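Showing just some of the chains, left in place.
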Amino acid sequence: MTANETTLRSEGRAANALRPVKITRHYTRHAEGSVLIEFGGTKVLCTASVEEKVPPFRRGSGEGWVTAEYGMLPRATHTRSDREAAKGKQSGRTQEIQRLIGRSLRCVFDLSLLGERTISLDCDVIQADGGTRTAAITGAYVAAHDAVSWLLAQGKLTRSPIKDAVAAISVGIFNGVPLLDLEYTEDSACDTDMNVVMTAAGGFVELQGTAEGAAFTRKEMNDLLDLAEKGIGELLAAQKAALGA
Amino acid sequence: MTANETTLRSEGRAANALRPVKITRHYTRHAEGSVLIEFGGTKVLCTASVEEKVPPFRRGSGEGWVTAEYGMLPRATHTRSDREAAKGKQSGRTQEIQRLIGRSLRCVFDLSLLGERTISLDCDVIQADGGTRTAAITGAYVAAHDAVSWLLAQGKLTRSPIKDAVAAISVGIFNGVPLLDLEYTEDSACDTDMNVVMTAAGGFVELQGTAEGAAFTRKEMNDLLDLAEKGIGELLAAQKAALGA
Amino acid sequence: MTANETTLRSEGRAANALRPVKITRHYTRHAEGSVLIEFGGTKVLCTASVEEKVPPFRRGSGEGWVTAEYGMLPRATHTRSDREAAKGKQSGRTQEIQRLIGRSLRCVFDLSLLGERTISLDCDVIQADGGTRTAAITGAYVAAHDAVSWLLAQGKLTRSPIKDAVAAISVGIFNGVPLLDLEYTEDSACDTDMNVVMTAAGGFVELQGTAEGAAFTRKEMNDLLDLAEKGIGELLAAQKAALGA
């Protein structure tokens, strides 16, 4: 019995394989950075908007700010979810995710080099099939990079405030088998899932592991981190290829 | 001097010409109907979701309901707009538009043939360049049609509740010249703009004319309606072609 | 069979007749303009408040602003409606109406002559029997005129920023008969209803037509506009008479 036989993976994907990753830059017209990122059936539009102002707590600091918001179109999912704008508030899940994206991106920025301006990353899920937050982080990095290139091209910056690249992936354990890049059906079925955010330099930026059913062991965690490091290496290569184009 | 010289039209478009219209069905995977409609640079994703329930005021009536919600991604526009979900409420403009879409679509439905179920039309603007509400209505019709086809294919309906096709276009007067299908720069600059919603049978469903600067005359209104009829005819043909594919 | 026999009109009113219009100025004490306007059983209190400030987007422009808010007392209607303040939000309908009133009034103001101040028009429905938004626009004009007279009398303005008069009426088709100034029972029953806003100079400011049941034809629309022009002419005369008093 192979790993694949015990999983819910689609189309013969190996347990340690990413879904096909596709990064489309300049997806929409107005934003300084606009990237559609696809992890298999998960599609997230990440735009980076430059605004010549900072939040109150940064004013006068000479430093910039990088922040993120996350949303999901009502029918990005299998069944329709209520529109958060109509309900009048963002769910705890939405806020948790957008805070994670913001922290992850700020970690690779030297905010003092950005000047008193803000880069807002809007990550909107067009279609969801698991891993939307990791796709969002991975795509937002490319969008932020394009926004910085625009600032350099405009002469508004002379030196890039980006210190490193950042990407993210989910891993989980299903029926005892560690899996890379969980699809929706796997995500729901996994005993444990972990979202891992890493830089190109190899450091961890965020690590969020959750036992859905049984608690997980140190050994399992190490296996998951090995998988995550492999996957993130491939995502960083995909980002690089996209930006080199 | 041609009409074009006095307008802000892009790329040699005639005063009475639509922008290129593109209708992509099955744009996303999960919705019963999912259509990306493009009017030039305006791109709206319209999904139709079937739900086996109706709002409280229809319960027990044996009749169905068709409703719509509208949203704009924060950076669909030239400058970033605040996310309505983060602000905690939908703007008056958003509510006005989604009410218009809902009424327009209900007008071509025989709700008693739909059964006690709801079709929710979510119209989300991915990129805005004027005319988002008219593109939304035109695209929502195609998405609704696909959702009805799905209901028929599933055997949940034996007869289509759709009585007629519906489409919409904007018209306006700029420097005295009536223009069809306003782009964003025209929309902002026009003295008068009008949104017209019509059925394939040739009737008016909705008519919303607004004088931004000077009031408009009966003669100007008639010129605008002539233009609108022409444009809607072309949109109805585009819908038909898309659904025939 | 006369038109009246086929309609729901009260008290032998002709299809092309307005309900009795009554305009009472100085209805309340504190506002710079305070008008109770009655269209038959519909009673709307319109106050105009002058404030020496403008919204953020007008600051430093040297220009003024005219805006409107609309509300309905909970028991203005046949059955009690929930109080919007208690529910914590204004309905889409309310927002739609107050935006319409604001646009209609701004259309007859030269905002550069108003100076950096705001005229806020509060239109509160004391009793509703159809046509509240058209009564509100018609009454708000008189209240705004009184507020401008106050500004002139105070020496705060030397020249009136009001360019023209504005009034509004509803029209509709019931059982094939075009009707002027719809009462509540007619409004609910009409296939088509249209709200028309015009200036004394004869131009259209706003035109909002909606097919409730069947779509309407160009011919029907023209009949409705003829009726509306007639009615608005009478309303403009009533405003003039009230202001002359």
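Side notes on the structure shown:
Read from first to last, the chains carry the letters A, B and C; within each, the first residue is number 1.
The working rule: contacts are C-beta pairs under 8 Å (C-beta built on N, C-alpha and C of every residue); 3 or more make two chains touch, one makes a residue touch a chain.
All values derive from a computational prediction rather than experimental measurement.
Oligomeric state of the entire complex in this file, given as copies of the one sequence with 3 shown: 6.
Everything that follows uses one rule, which is that only the chains that are shown with their structure count from here on.
Any chain touching chain B that also touches chain C would appear here, but none does. Relative to the whole-protein C-alpha centroid, the nearest chain centroid is that of B.
With centres defined as mean CA coordinates, chain C is found 28 Å away from chain B. Annotation: 33 Å between the Cα-based centres of chain A and chain B.
Taking each chain's centre as the average of its CA atoms, chain A and chain C sit 51 Å apart. Shared interface positions of chain C, defined as residues touching 2 or more other chains, are 89. Chain contact summary for the complex, chain B toward chain A: residues 28-31, 34, 41, 43, 45, 47, 49, 51, 69, 71, 73-80, 83-86, 88-90, 94, 120, 122, 124, 126-129. The part of chain C that touches chain B in the complex is made up of residues 89, 92-93, 95-96, 98-99, 103, 107, 164, 194, 198-199, 201-211, 214-218, 221, 225.
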